[in-house]
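Here we show just some of the chains, and they stay where they sit in the whole.
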Amino acid sequence: MMYSEKVMEHFMNPHNVGEMEDADGVGEVGNPQCGDIMRIYLKIEDNVIADAKFMTFGCGAAIASSSMATELIKGKTLEQAWKVTNKAVAEALEGLPPVKMHCSVLAEEGIHKAINDYREKQGLKPLEEKPDAE
Amino acid sequence: MKNNNKNTGNTVYLDHAATTFTDPVVLETMLPYFTENFGNPSSPYNIAHISREALDKARQQVADAINADTEEIYFTSGGTESDNWAIKGVAFANRKRGNHIITSAIEHHAVLHTCQWLEKQGFEVTYLPVDKYGQVRTEDVKRAIRGDTILISVMLANNEIGTIQPIPEIGRIARKKGIYFHTDAVQGIGQIPVDVEALNVDLLSLSSHKFYGPKGVGALYIKKGSRIDNHSHGGAQEKKKRAGTENVPGIVGMGAAIEQAISQLEEHAAHMKKLRTRLLEGLLQIPATHLAGHPEKRLPNNVNVIFEYIEGESILLMLNSFSIAASTGSACTSASLEPSHVLIACGFPHEIAHGSLRLTLGKENTEDDVDYVLQIIEPIIKRLRAMSPMTPEELRK
């Protein structure tokens, strides 16, 4: 297969799958080009991500990225979590094929959206996407 | 439970539309032409005479298989070359008569991309729509014909959904109007009868590796008297129409493979249909699962189903981990990030087309293979649906 062992590990046995009834922040993103959808749920305690879950409709890379991304942000402050890039997700997965990098972008965007959903609910200003988020 | 076939090993191979293994019997016929009987067929000595006779025999085998004359068979490097040659060759050779071409929206890329390229060269191309089963309507063909139409190209059977097209009828229309008619029979041969007379075609493409012959060899049937440009320039091979030292072992293999495929056609089709029915019935037990393609007018070895709410590549990955080889029309496996143009042409929305799974059976498959797949696939679909945000509540349990 074209995927690394790590991707296959996270694809076959994804971490943090599922819905979260009492999420503090939810972000749903989709790539219209490709028709994939990723929903990220966050449980936030004292500005720290206490729990994260995901639901994903997409390819192996999308599912593995969701799993790895949620894993990476757990226990981090919101500011730290915001800085988890798609590159970091791909690296943690021991690389993604070039045509699949956009699936990890989805994970980064999902997290950003979930964090801003939480911030808005708290009456805070949403954080700005860096223009070169890629 | 799993089949242990001597070719596919412990893989349950269900992607015969992508390619087949070379039948060991076929390979056996090829071997002497690599080593002892290696002469260049154009050379004038004994060792080369053997190669010439081998080419003659293979040409006869291919001609017999499709009810053509040997002078109408031209060997190529595969289905893509045959399609490219047929379409470009007829288009350019008949440009003075007109520059309109008709094809269908569900052709293989070897036809579609060639037509798109011809559009850039100033030809006009009509891409016929299909009905929800993936069939071209003959009335649409009639309506599309113009005074300057020089070529119609519609495939015999589709590679993704297996739908068989009304080729004899389209051929009759084309012939009445004096328009060249090409069919891509790459998927049909060896599965259903292929007779160039009955099909009313002027050109027909074949590819050896789809019927247990070697890769890298194919043929184009060109009806006698057809006006078509030469494919390549060089030596006098293939009656000067397709230059290049002949791939003798490959051509010998193609001949042996097609002869075997035709002689086993009925038996093979019966075997395929039996397995297909079992497989399809099992798959359609899974909720929110749809058949793609025509329920009856389809290749006996083709199953194409769509599982709603999930994506095809992830299905393939999981199947692969259970040593099952299959294919999908999902955008996620295509370089273009577009789902299968065939499923889209059949009217499936993008997100539905994503969940497609194509299983194409082959002669080595058994009922055990089918049962194994059915046993493996249900929990896979469940697991993926459990992860999908699109899955409705009642399917999550």
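Read from first to last, the chains carry the letters A and B; within each, the first residue is number 1.
Everything below uses one rule, namely that contacts are C-beta pairs under 8 Å (C-beta built on N, C-alpha and C of every residue); 3 or more make two chains touch, one makes a residue touch a chain.
All values derive from a computational prediction rather than experimental measurement.
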Overall composition (this structure file), stated as a label formula: A x1, B x2
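What we mean here is this: only the chains that are shown with their structure count from here on.
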Taking each chain's mean CA coordinate, chain A and chain B are separated, in whole Å, by 40
Chain B-facing residues of chain A, complex: 1, 3, 8, 11-12, 14, 17, 28, 33-39, 54-60, 62-63, 99
Residue ranges of chain B touching chain A (in the complex, touch as defined): 309-311, 313-314, 317-318, 320-321, 330-333, 335, 337, 339, 350-351, 354, 386-390
